[in-house]
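Missing here: one protein chain of the complex. Every other protein chain is in place.
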Amino acid sequence: MTQLFDQFYNFVGTDINHFPIFAIVTLFLGAFIIAIVGKLNKTLRNVIVFIVTIIPFLLMLSLIKPIMIDGGVINYWMGNWAPVGEWAIGIGLEVDALSLFFGLIVTLAVFIVAIYSFTYMNRDSSLENYYTLFLMLSGALLGLVLTGDLFNIFVMIEIMTMTEVALTAFRVDYDGALEGAMKYMVVGSLGSSTVLVGIAMLYSQLHTLNLAQIAASLPSHQNAVTAAAFAFLFIGFASKAFLFPFHPLEADVNAVAPASISMIISGVITKCGVYAIIRICYILFQNIELPAVSISVTLLGAVSCFICVTMAFNQHNFRRLLAYHSISQIGYVIMAVGLGSMFGLEAGLFHAVNHTLFKGLLFLTAGAVQYATGSADLDKLGGLVKKMPQTCALFLIGAASISGLPPFNGFASKWMIYQSVFEKASETGNFVYVIVVVVCLLCSVLTLASFIKVAQSVFFGQLNPEFNKPEVHEVPVVMQIPMWILAGLCVLFGVFPNFIQKYFLTPAATAAFNVTNYIDTMLGQGTAAKAGIQQTEIGTVSSIGCWQPVSWLWLLLIITCAVCLIAVLGSNDNKKHATALNAEEKVSDLVGVKQSGAGRLNNVAADASLKGVASDHLLSDQELIIISRDRTIEDEVLAGEDPKYENFFSGEKSEFSQVGGSDLFWGFKHDMRHYFNFQKDWHSGNVNDYTTYGVAAIAVTLVLAILFL
Amino acid sequence: MNSKSSKNLILIISLIAILACGVSAAIKMANSAPTYDGTGTDVVGLYDDPSTYDNSGADGVASVMVNENNDKTAADNVVYSVVFNYRGYDTLGESFILIGAIAGTMAILRRDKRRGSRKIVYYRKPADNSKASGAVGMEAVGDNDLSTNQYKRKPVIVRCSVSFLMPLAIVYGWYIVIHGAMSPGGGFQGGVLAAGTVLLVYLAYGLTGVRKAFNPSLLHVTETLSEMTYVFVGLLGIFGAMNFCFNFVLSGSEETAMIMNDAVGYHVMAGICCLLIIMLEALGTDEVLPDNGSDNITEKRKAVAQ
Amino acid sequence: MSGILVTVLNTLVILGAVVSAITAVHSERLIGSVLALAATGSFVGLEFIMLQAPDVAIAEVSVGAILSTILYIIALRKVREVNIRDEITKEDAESKDKSNDKEVK
Partner (left out) sequence: MILVNYIASFFLIALGFYCMAVKKNLIKICIGMGIADYGANLLIVSVGFNPGGTAPIFTMSELTQASFFVDPVPQALTLTSIVIGACTTAMTLSLVIRLKEKYGTLQADQVRRLRG
């Protein structure tokens, strides 16, 4: 096997330098070919899409050995316009381990989405436009992570924005599709303008656009203008990663785009924003070591994480909920990236790739549910486990991953993030990091809670009679293959984190810190030393961060066995006891008739045991009748228009949540209603407001940057 | 304080902060050195003898580009060689954006068949296509008096002058495209000017004329083909054992950038024609305004204008 | 002498661009806004000629002042037509919307 690899690399030789541009151009050429022949034949179109998406993936895979393992950097000057003297006149592609890491994420996701789309999109019209736009989007994403030129990043971001808007609005008949696209267009153009302004300001000071050269000359040219440029660039890329003030957009876009595009948006486009933030903080400006930048970025991550996870709690649309969780997880990534330590960056990168896997899986299952039933409303769905058992299993794998349950990948990366924040807190003794850890843990718990809610309201519980039809069945196998691939990767990454860390994370994180190597490869040996950039100390990763998955697995198995054993042995007593407890609660709550929504589900079961409890409590039959009557009144209230139950919000007005009934966490939400009402005011769904937040974010970042840099 | 007024306050404070930071950065930028201080460069000498240049005193990428321009490219216009030679890859991306915008506009403005068949009713069916009617003047939009907004035949003077101007517009556009190497212009600017023919046809002959004269799907296909030509010219560099976008034909005034320029020129012309036709089709897919509808139009317009 | 003249001219052109941009933002009628935007484009194009950028000036005038203005005008026309048609068949449109809601995938 290794011989085969050696033969391959010997055969390729230095032509391996052409691989990145081949990967980018293949996607774009595919888009053109689809635009020409896509209308003619469906099979031909699918074959072309399959080929042009698998080729970049294979090319990226073949780059792993020279870049990740041997530690090389590919530099490639377009048109052979190599640097003259110290000035880089052409556009260069610059593929180091960090770029390749994100390139692998992009190509893998694109390949999986392409397979998924073949069946998922077959009910839509004008599919040649869909595939053209999709391939252009993927080409732009790949070009963004592989390029080494600042203005080229802007061009790729613009292609990305344009195609993303068009794809979001692709199902024009779908409610809200146009609206989501319009909002993203407006706020996205705000972000693009700031990126452009930042580029212009950097160019006015440094007279170049090449990333390596900017990195070489920035430390000696620090002034107010470069600080402002940093602020503009940062907020521009943050808007592409949908960080804190931009988070409502992601929900709007993801709720209405086709599910395949949702996976690309939440799985890859946000990652490209993260990539650009890592690039400018670690390599371009090298200011992540400064406490001001580090603390601000970490806090930004923590705030995004917390706000989005609480927002997700209220959602009644499956995909909006997933979208908010997506930003919450990106908040984790940014939090870890902002630490500025080697281990923190590794943790962030690991969580980034894991997020692509499990969030992609969840979005694809949501798409499958929508494909089968035609609805993504959590209040309408229910009991689908009988109809779609495989999708349910896949969803459970994804939910376990995202909530950080042990044998899956989410646990591994979250563990690393906690560990790195602990380390940073103990190193610096800064109180902020302690708060961040607490927020982290809280968010993880809330994530688990809301996924329990989703599982309960989509796959378990009562089957909605509307969906009890033969048409509602398991999705076709072509849609299942990509989901199983993702699920398998979730488990693999969770069980072998040390392998991933050794071959992928450590090279990528080292590349982000190894600025001198980056500059020297592009502009010739010694450039960095001449510019006065020292080799930064690359910290060693302490082994405490690496957990032992096998022992955790054993522990989990033992616990599971114990639970099962107890459940089997004491099932009868247990059940009776539980329902009795439930009934007891109800009786004790009799005075202030306040019944939890979850309890209502158990009414039928509780009725049987109610008499028993009542006799325990020495209640007369009359009082029992009162209880039952109260309950019926309450049922009517719940079904009716009691403003008390309209505290919470989500989605469209027509789908306003009648909280109660199926919501597991109604009591918790009711206690938190002031906070949620406050959030309701600010997440108004008005594009003007979202623009205002964007402008405010720009202003805050500018002021902070000029004060502290 | 309610959320609306606090939002306005936030907006005003942020805008003031952005302006203040911008002005302070602007003062700093105005006082710093220019990005390319060309006072030491002898441009006449460079033009007469391209090979004598000295890059040692370069103060930016632009300096190197100007010095090497006449030696390593065949264009006299430095902006042209920056666009098509030094930064040819960016130009490729720029054309992708145009294709993306066209595909996106087509996807957004498409009418599915199940939403009812498209009905185009003309006020007066043209007896002869060469004297097609159905034109709606552009100026009618700004015109308050909508009684003039009837589908009536355009005056003959418009049609005659358009027939006279149309070849001129195409020739002028392509003149700018082809002379981009030595005078201001290039693929993009000329392409946009040449695309004005669609509007001329629309002005004189209406949507019927546009449909007769142009085939949008053919335009779309050929523009994509011209973009593929660009990519293939770039790829030829790789097969010549060089890098992507390599300028492998360079003798006298000939270079690969000329092919790229023409490809971009055609691409932009066809693309913008396509874009305009898609938008005009969206305009024309509806029924003709009913005659009695003109009463409430002024009210409606007041509502539209904020 | 010519330096002062150029400065004054430059300031005038910039002022024109700014004033027409403010007009575009604050105009009551949309068509006025669009035309003011075209004027802004023309002024910015003129400014590009003052800044010795004839290539950009051609592009800016042909795109900013002509192409996007025409796109705006087409959109305005279309929007007004839809406005009228909606009033005629409002119930029709509503029923259509409802049917769309149901055929959601």
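By letter and in written order, the chains are A, B and C; residue numbering begins at 1 in each of them.
Convention: a residue touches a chain if its C-beta (ideal position, glycine included) is under 8 Å from a C-beta of that chain, and two chains touch if they have at least 3 such contacts.
These figures come from a predicted structure and were not determined experimentally.
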{"item": "Neighbouring shown chains of the undisplayed chain, as defined at the top", "value": "A, B, C"}
{"item": "Residue touching the undisplayed chain, where the options are A:E128, A:D252 or A:E346", "value": "A:D252"}
{"item": "Hidden-chain contact residue, picked from the options B:V83, B:L219 or B:M258", "value": "B:V83"}
{"item": "Chain A residues touching the omitted chain (full complex)", "value": "151, 155, 158, 162, 165-166, 169, 172, 175-176, 178-183, 185-186, 189-190, 192-193, 196-197, 199-201, 203-204, 209, 251-252, 255-256, 311, 314-315, 320, 649-654, 679-680, 683-688, 691-692, 695"}
{"item": "Hidden partner chain, residues of chain C it touches", "value": "6-7, 10-11, 14, 17-18, 21-22, 24-25, 30, 33-34, 37, 40-41, 44, 47-48, 51-56, 59-60, 63-64, 67-68, 71-72, 74-76, 78-79, 82-83, 86, 90, 93, 97"}
{"item": "Touching residues on chain B - with respect to the absent chain", "value": "11, 15, 18-19, 22-23, 25-27, 29-30, 34-39, 41-44, 46-47, 60-62, 65-66, 69-70, 76-79, 82-83, 87, 90-91, 93-94, 97-98, 100-101, 104-105, 108-109, 182-184, 186, 188, 268, 275, 278-279, 282, 304-306"}
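By our rule, only the chains that are shown with their structure count from here on.
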{"item": "Where chain A and chain B are represented by their mean Cα positions, the distance between them in whole Å", "value": "36"}
{"item": "Shared-contact residues (touching 2 or more other chains) in chain B", "value": "115"}
{"item": "Multi-partner residues of chain C (each touching 2 or more other chains)", "value": "none"}
{"item": "Interface residues, chain A side, partner chain B - complex", "value": "18, 21, 25, 28-29, 31-32, 35-36, 76-81, 84-85, 87-91, 125-126, 129-130, 132-133, 136, 139-140, 143, 149, 151-152, 155-156, 158-159, 162-163, 165-167, 169-170, 172-173, 178, 181, 201, 203-205, 207-210, 223-225, 228, 681-682, 684, 689, 692, 695-696, 698-700, 702-703, 706"}
{"item": "Complex contact set, residues of chain B against chain C", "value": "77, 79-80, 115, 136, 138, 141-142, 176, 184-186, 188-189, 192-193, 195-196, 199, 272, 275-276, 279-280, 282-283, 286-287, 289-290, 293, 296-297, 300-301, 303-306"}
{"item": "For the chain B and chain A complex, residues of the former touching the latter", "value": "3, 7, 10-11, 13-15, 17-18, 21-22, 24-25, 28-29, 32, 35-36, 55-56, 58-65, 68, 85-90, 93-94, 96-97, 99-101, 103-108, 110, 112-113, 115, 220-221, 224-225, 227-228, 231, 234-235, 237-238, 242-247"}
